[in-house]
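With one protein chain removed, the remaining protein chains of the complex are shown where they sit.
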């Protein structure tokens, strides 16, 4: 019973099994439990590619990694301390990522002849010396699960479905946790399915008890609560957070949210999430394609609502013509791109940051719009809210970039109360204003923002479209001078938004120094972790993270010039770096990883070590 | 008869009238005649916006400007020496562009009360002093046309249609020309319409004779043949030249040309031209939209043909998803974008160069392809041919940019014989090769080019698609390392094409110096003319013109560093300049005009004067 | 023509979502936007605009509640000329834009203006989907069998072998039959009229408006510049009586200069008959029933080239009409149902989610 309990600062656990093994559910439950006891954490689910691959094969492996600690956590962790392998393929595809001396919990039933063959093992690795350098716990989970369900009336196939609860119970035991909140979850989930509930609860407990009973495991671990800012927390993943940000902005602005979208991985979950909340008056519209999706959102915005569309790379490509129309119409529109690895269909379930230049430049003609990026799961909420604020207050389309990594990754979130959310000023023309003077659709205020007037408002009847418009009146104009003026005005209007976004801050490190690491989007956690280490190690390095890319924060140039070197890590072949070099003419250096996976803390640290030591080499890198 | 004939080095004539007045035909005939007598020339037709505007109004005015001379001519001219105004609106909208002291030939019938009102004239400008500073010839062309056709059996409406021939005849007289080739043209055109032919011929002669007879005009002009490189010439406009380039490339490569397109101004004429030449085995396919157009071309290329698609801005936006597929498939594809003023529907009949960044960056994911640009009407032929050569030899999509200005502008063309055209090496796998070894679709040669194998070839059956591919085999691969390798390989393949394109040359000026003007696309003529003048005036300035933008010519960086300053004139808000600043980190300066019209020689000269005199100011322009 | 009267009544009953209101009487003139109309002189679009301006005052709508949304094409310039709300959008996408607008603003009267290229070439998919969804929208499909705006290429409705700018040797595509297309996409209201019959067009515009659901009204429109006379056989005095048949619900299918011809249904095979011959009277004729889907299919196939011997007359009027629930209503009902079930959303509860914990100082 009372085995030795070792305290750890932080731990990385990876749950891996076949797609059918329910590892995502285990991961999410463990995450919630971890969050509830007050650890900081980061997670990364690792789905198989889009088609359910054959059982037992490596492409069929589904994984969930969680990094938790009593210290600040910003990533799901580079390498694992504990690996749960439900079958041979799961072991094979994850072993390289396990720390030497790490713990393996292997379901022996998943290492039968067929599984071994499918995973490409000649011999059973559980039975030879290959795993010597790890702490291997072999458990016949299938057998133990069935045994614990002797009295349950379910069939064997159904019983086997609760195997994952055995794992969860055992891991709870291993980390000295309380299983109550998972019990509560199961009771909610299977409220009407008594036998299934019974099976899940029993197996969960069986897994927990197995730890106590078995002699072979002498060690347990515990991770104390992290010192986190006081407040109320929940755990959140990026896509739902983004959806919540949109709903919050809809309620705070008083504009009805309309989400027009066409399913695409990894953006679909936003549609799914919003569709759940119809009691917030959100309209979700699954359009026939991405073009119809954005056009329907334009129609909704034209009608005085909050038009939103969301997609991923290939879908974004299809929206670019309509984006041009929204730029001409100068109406609010939020366009979300949950980036995935490209080009073309690419690697739909993998992450990448390679749609940035498309967002900034990917339209015909001079077509400026606002480009912003979320950096962590919880920042998806903030940036979605910001995207709405800017779109509505500045009458412009806003492209908000997220990616598969933060969309599906979780972290604890000190969520705001609705009162604390900033105001969103909506100014739609009212009927009574009509008397005062004739409505001029393209008359602008001091921020170059035109007035929104919507159908149903007497006295404001007007016609707009995609042809070039005469300044002020909005009538069609083929006048050359007018065209130049309008092109410049549209650009100036977007640039002027820089006045209404936060100044760029330094996330960590000194205000001046040798090296600034400038990031954007989902690399936040890796850069933050790396820089924290590097600062501790005494390196002169700082971190700034961009959330606003078009326009850049007003003070960005100033900040960049405070450092001898600027390093820009991106999960692409170099995109932000092009904007920075072009705008500020500084020889920024890129660190680029294009493997469909996040940059790890250590990779980045290595890069910094090499940069700060081999000075000469860098000095000569003038062109990229 | 023998009036005084004054010799001029070069002259600019503008024909302007209502859309129904046939000014384009007059312009084209005069152009051909001018070319035949050996002048160098440049033209610019100036259509009314897309809908035929009401007769007599300013939006309804259709114009055609021609610049011809005994010296080299590179543009349609900044301001006119002679303005033909068929009605009041034509005068009003063109007068600002007439040189002081210039000649006005006004059709008095087009200045009746209604026409004056529609043009917004309070008084008839022909009858007050407003035109004092010009040489005004008033002719009642309608009346004179009808008179000359007393004996012709056509109705009045039909008779009036030949008014434009009166103008043409008169202008021929004014410039001391021979009307024979126009007579021949009319005979060909109206071979089956005897009465119409008669009317046209009679009016043409009446116009010519009118010059002789009338006392009021004392002056005639002549422009000697230009000193041009010896050879055989024709006159050509950009879109037909482009179409011919494609046909030539098809015949020389032995690949069947397939042009899939959806009509859009100003690209439609390529479709029209190609459709005329079915005896060259060209298949033209008017698809249901731009997406289907590019996809059909991809299908044709996949089948071992020369797949081509063409469009303009908004249509280009729609093609970007499929372009990504072509990049993944690594098959030859030529995509033509005849740019027009944007964004969105913009100004469809006006010119602009604002789709460059879209061409380079406008796709999801890392999706490199080749971007090239034509610079003059005749270079449309060369660059179309080049686009095919590179697409086929390097198995890549190529985006070829042209614009409304060169698409519709004419120039004399010392056309090549088919023998002189460079070879296009096609290497499609042959059945006999199959025996030797298994086909590996993504195996590459030393230029990273994979082998083309097409349906119908036994032993080469294989499957490809838009998912990331395994190196060499082309199988689907979710491997992280492989993805990075493939992204880098696709980029490297495109960059390696720099070895197979001409080195960048200096068009005029010294190899080193104070100022390089770097242009691309249709600004060629303006820059060339301006630099010729500036060099004559003793300024230290040079001109380089880019035809290859992705990849840049290998020696471009070297060239840029040979000048103190680099000026980049563009008909956009600054696009090439971003690529140059990013790549070479030089503080290039933009000169941007976004008025839907070409940059004029004088505008550019003014810019250079100010740059080369107000040195200080420029030095501080660090950011754009 | 009876349709006019019939519908004027029904308009009052079915007010198309916008309440009939007491308001200053609107005249056709009050719908003129004052923008200079920029079609070619003689273009059929003028008549369609005029008939629209004529009937708008009769619909009992407030000006500000009317929205015209078009794509790109000559026809798509239409919204500029009406003093209502309007959007001249992008090529082919008007139905999608209108869908978003109607979903969020069901009380508006929304008219989609499109052409044969805009609506059936690039925009064919949105057209099909808007029809199946059945928003309460009115689609005016200006069919001139040509691309007017881009200066004369053939369109998906152009006859085979059309010589146009893009097909100097004749087009090769088998054209769409727009009404068959609309029926195939489960359109709930499918009708045809023409630019050159102002009365009929006015009547049909009103009927289309009165239909609760997506009304698809094809309008034959003469492009006198690029496809002059494409429909003259149906629209001009000489040939109209023998080549057209005007459908009225409940009335027999008669036509001809003296209404001497009729159509009977022999099983499901239509035949042309001479009234009076072989004892055939109007009682024997096919009685038009616009709610009959099968018959509407048969009528939509009266689509032969009128130059062909023995061809059927081209029908005009309402081919098919079906009451089907409105998409926007279903949307709003669902919102209501969920609100009733779950209660109005509480933002703070939503943000907090199911499981929270507190970190104390």
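For this structure, a couple of remarks:
Letters are used for the chains, namely A, B and C, taken in the order the chains are written, and counting of residues starts over at 1 for each.
As a convention for this text, a residue touches a chain if its C-beta (ideal position, glycine included) is under 8 Å from a C-beta of that chain, and two chains touch if they have at least 3 such contacts.
Here the structure is a predicted model, which is why all the values come from computation and not from measurement.
By the touch rule given at the top, the unshown chain touches A, B, C in the complete complex.
The chain omitted from view is touched by exactly one of A:168, A:271 or A:453, namely A:271. Of the listed positions C:45, C:83, C:136 or C:173, the one in contact with the omitted chain in the full complex is C:173. The chain not shown here is touched by just one of B:32, B:124 or B:508, and that residue is B:32.
When the whole complex is considered, the residue among C:199, C:271 or C:301 that touches the unshown chain is C:301. Touching the omitted chain from subunit A are residues 50-55, 57, 59, 262-265, 268, 271-272, 275-276, 278, 284, 286, 288-290, 314, 344-345. Seen from subunit C, the chain kept out of the figure touches residues 121-125, 128-129, 132-134, 156, 169-170, 172-177, 180-186, 265, 267-269, 293-295, 297-298, 301, 324, 327, 330-331, 334, 337-338. Mapped onto subunit B, the interface with the missing chain covers residues 32, 35-38, 181, 225, 228-236, 244, 247-248, 251, 256, 258, 260, 277-281, 283, 285, 287-289, 291-293, 295-305, 307, 321-322, 324-325, 329, 381, 414-418, 454-467, 475-476.
By definition in this document, only the chains that are shown with their structure count from here on.
The pair with more inter-chain C-beta contacts, choosing from B-C and A-C, is A-C. Of all the chains, the one whose CA centre sits at the greatest distance from that of subunit C is A.
Averaged C-alpha coordinates put the centre of subunit A at 45 Å from the centre of subunit C.
Centres computed as Cα averages put subunit B at a distance of 40 Å from subunit C. Contact with two or more other chains is made by residues 59, 314, 344-345 of subunit B. In subunit C, the positions touching at least two other chains are 72, 90.
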